[in-house]
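Complex shown without one protein chain; remaining protein chains in place.
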Amino acid sequence: MLPSPDEFKITLEQLLPGVSLTLDAGWLVVAPNDLVAVCRCLKENERFSLDYLANLTAVDYPSEQRMDLVYHLYSMAKKHGPVMLKVRLPRAHPVVASVTPIWRGAEFQEREVYDLFGVTFEGHPDLRRILMWEGFEGHPMRKDYVVEDQDVPT
Amino acid sequence: MAVIGSGVLRGMGVTFKTFLETYPWGRLILRTLRIPVTNGLFTIPYPETKQQHPERFRYFPFLVYDGTPDNLRCVACKICEQECPPQCIHIVMEKDEQGRPVKAHGRTLPKQFDIDMSICMSCRICVDVCPFDAIEMDNEYELSASDRYEHMIFDKHKLLKSADYFQKIKPTEAATVDARLAAKKPKA
Amino acid sequence: MSSLDQLFVNLSGWLLSFFPAGARPWADIALKIGVLVAIAPAIMMYLTWIERKIIARMQNRFGPDRVGIYGLLQPISDGLKMLIKEDIVPRGADRLLHLAAPILSVVPAILLFAVLPFGRNMIPADLNVGLLYFFAVSSIGSYAIFMGGWASRSKFSILGAMRSVAQIISYEVPAILSVVAVIMVAGTLSTVGIVEAQAERWFFFTPWGVVGGLIFFLSGIAEVNRTPFDMPEAESELVAGFHTEYSGMKFALWYMAEFLESFAVCAFTVTFFLGGWHAPAVPFWTLALLLAVIVGAGTRLAIPVRGAGVLGMLGAAALWGAQPIPSWIWFFAKTYVLIFVLVWLRGTFPRLRIDQLMGLAWKFLLPLGLINILAAGLWAWFPFPVGTAASALALIVSAWLLVRINNPAPLQPRTYVFAD
Partner (left out) sequence: MELKTSISPTIETQQLEVNLGPQHPSTHGVFRMIATLDGERIVKLKPVMGYLHRNHEQIGERATYIASFPFTDRLDYFCAMSNNFGLALAIEKLGGIQASERGEYLRVIMAELTRLVNHTAVIGFLLNDMGAFGTPLLYAFREREKILDLFEAASGSRMMCNYVRPGGVREDVPEGWLERAREIVNAFPRFLDEFEALLTENEIVQQRCQHVGVLSKELAMNASITGPMLRASGVNYDIRKVDGYSIYPRFTFKIPLGTVGDVYDRYYVRILEMRESVNILQQALKEIPDSSASPAISPKGLALVKAPRTFRPPRGEAYGRIEAPKGELGFYLVSDGSSQPYRYHVRAPSFINLTVLEDMCLGYKVADVIIILGSIDIVMGEVDR
């Protein structure tokens, strides 16, 4: 069955020297620059074999000037439950490595996060806006994105 | 492996059976050949015969009044305006010059109660949250209008309908609402 | 021959008698052209009505019944709508070709009716090369389609036009081969001659006739771009194929051409294989008696229904015994049965992909057509029992072999695992 989060933390830190993981209420918080290493290990490691990235999205915290990337990982082979990864990024200039080379399913979800939140993913095969049209500026899902109401008489 | 053409022919058999089923003489032939007749004509000529909607069919809301139109149940508490997901209800409470709410039949009442029917998606949340059972869902769906702004914004007078109209279109629902009101009556 | 059978022949004779002797042949031609050009749109309009009603009934719905009783005036209102519709020509289109294409597609469709034997000596132009004329005229249609597709300068139209030319050309070959067998047996190219040759035995009731008839009918459907071969105007992929950029009366002309040609295909299949205007070998009144017996014996039916049924059938038998059904009614009856089959196919099947379509024509129908000629030869050469058996055997073996060789998308049944 699914090992507990702190078991993950211990095994991951053994397998990948120099990786720092913290636990936050069942979430594994990973530093941005060793995200790819952790994800690759989670996928290839025989005991975890988390080969299915169910959900990838971002949460915007303007008050703490940070933006969280949320990863829900499952295993289709072993059919065990969610492992939740979190990556904290600075809100001003959020950049992180893309996990599309590891899970192809992340391709569209990362493009959506780029489009709506403005997080740039290095190494993404085709990072373009997916929902908005090309000439659109701004990122609609950020908390501080306010569109002035057209038909309010100014 | 079945003969190459058999799948195609069986497919044609299904359509021919459906073709026969729609005609009375066709059904006669099928019955004599002991082929089960499942469903014949399914569509109805709309303006002549109208489809029978079940009782809970909901389209746009309406305000309920008991007896005379000015004795409406709504007290302009604006809970529905707050809870309406697409925010399409606009209420202004009846006030006198000094700004004090005017009471009729012991209750405050709305001076203006507009629902923009082109935005309302008849989701019935206003009916769920209304503590006074003042608003109910109608099942009148032939409401086409030529102009979006004048005709589609229903004002108070257009929305008001009597309680026995509500009794007529939705008997079981009206029964539960009346029971609840009766239970509340002695207290008020 | 009874008067009813020669009704139209006597009628035209009486009409021509008003003209002076010198102008009579010209009047005859003018009368025939007038009749054809009047009948063709009527046939087309009521074909659309028939198709919409039958397909509607196959889909549990009524079909048009608003305009006129049972929707009989619907085709007229459609025609009126087409007249009123604005005729849009795309900006980049080549205006002249865009106008010429639909006309060029309707003209051969009407010309085909010239050699069609509607009834006993009721044929507009009795050419002794009627069959050659039929194939020559029907191949002009592919020019018109490509001209239409090319002239509207839209990517979808070009794709549709290219597909249609490839399809029509590759389906003319099996059509001609299947008719070669008919020519060999009937010994003449004239359509009247072919119908006379089927006096005592329709070609369809011979082994090579069945296969030839099916090949001709399938190739005819493909040439007319109707389901399951309607690739050129595949709505789901190419929006509307070669006539995407047409509207108004021009689109109606495309529509008329398609329906007239599909009527012509059914009519010529009846002429070549189903005995033209011949009544079935079994006299019809015996069939009526047979029906009377069946209805009488029908135990499940209510007594009055059975009684009425039997009486009706007996009356019909007596009538038809004395006055046999006229030949042109037989021709139209058989043609409309085939049209029902055409519409039935359209109501049931999805369309074939373009390469499977081509594969079917070149790799299956063409060799089968050649072998069919051999089978017809065997049938004609050897006396009755041996000839028929030999040709039937040859055809069945070759058909099975062809299916085995072509091996269409390996059709072994699929296994599905049921996991818990």
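Per-chain residue numbering starts at 1, and chain names A, B and C are given in the order in which the chains are listed.
The definition used in the following text is that contacts are C-beta pairs under 8 Å (C-beta built on N, C-alpha and C of every residue); 3 or more make two chains touch, one makes a residue touch a chain.
For clarity, every value in this text was computed on a predicted model and none was experimentally measured.
Shown chains touched by the hidden chain across the complete assembly: A, B, C. Here the missing chain is touched by one residue of C:Ser170, C:Thr348 or C:Ser398, and it is C:Thr348.
The chain omitted from view is touched by exactly one of C:Gly79, C:Gly213, C:Pro228 or C:Gly387, namely C:Pro228.
Check B:Arg27, B:His90, B:Arg107 or B:Arg124 against the missing chain and you find that the one touching it is B:Arg124. Contact residues of chain A toward the unshown chain are 25, 51-55, 57, 59-60, 70, 72, 74, 76, 79, 81-82, 84, 103-109, 112, 116, 129-133, 140-141. What chain C contributes to its contact with the hidden chain is residues 55, 58-61, 155-156, 159, 227-228, 230-231, 234-239, 346-356, 408-411, 414-420. If you put the missing chain back, the residues of chain B touching it would be 2, 4-8, 10-11, 13-15, 18, 36, 38-39, 42, 53-58, 82-85, 121-125, 128-129, 137, 172.
Please note the rule applied: only the chains that are shown with their structure count from here on.
Between the Cα centres of chain A and chain C there is a gap of 63 Å. Centre-to-centre separation between chain A and chain B, using Cα means, comes to 44 Å. Interface of chain C with chain B (complex): residues 54, 57-62, 65, 298, 300-301, 344-345, 347-349, 403, 408, 411-413. Considering their complex, residues 1, 4, 8, 11-12, 14-16, 18-19, 21-23, 28, 31-32, 39-43, 45 of chain B touch chain C.
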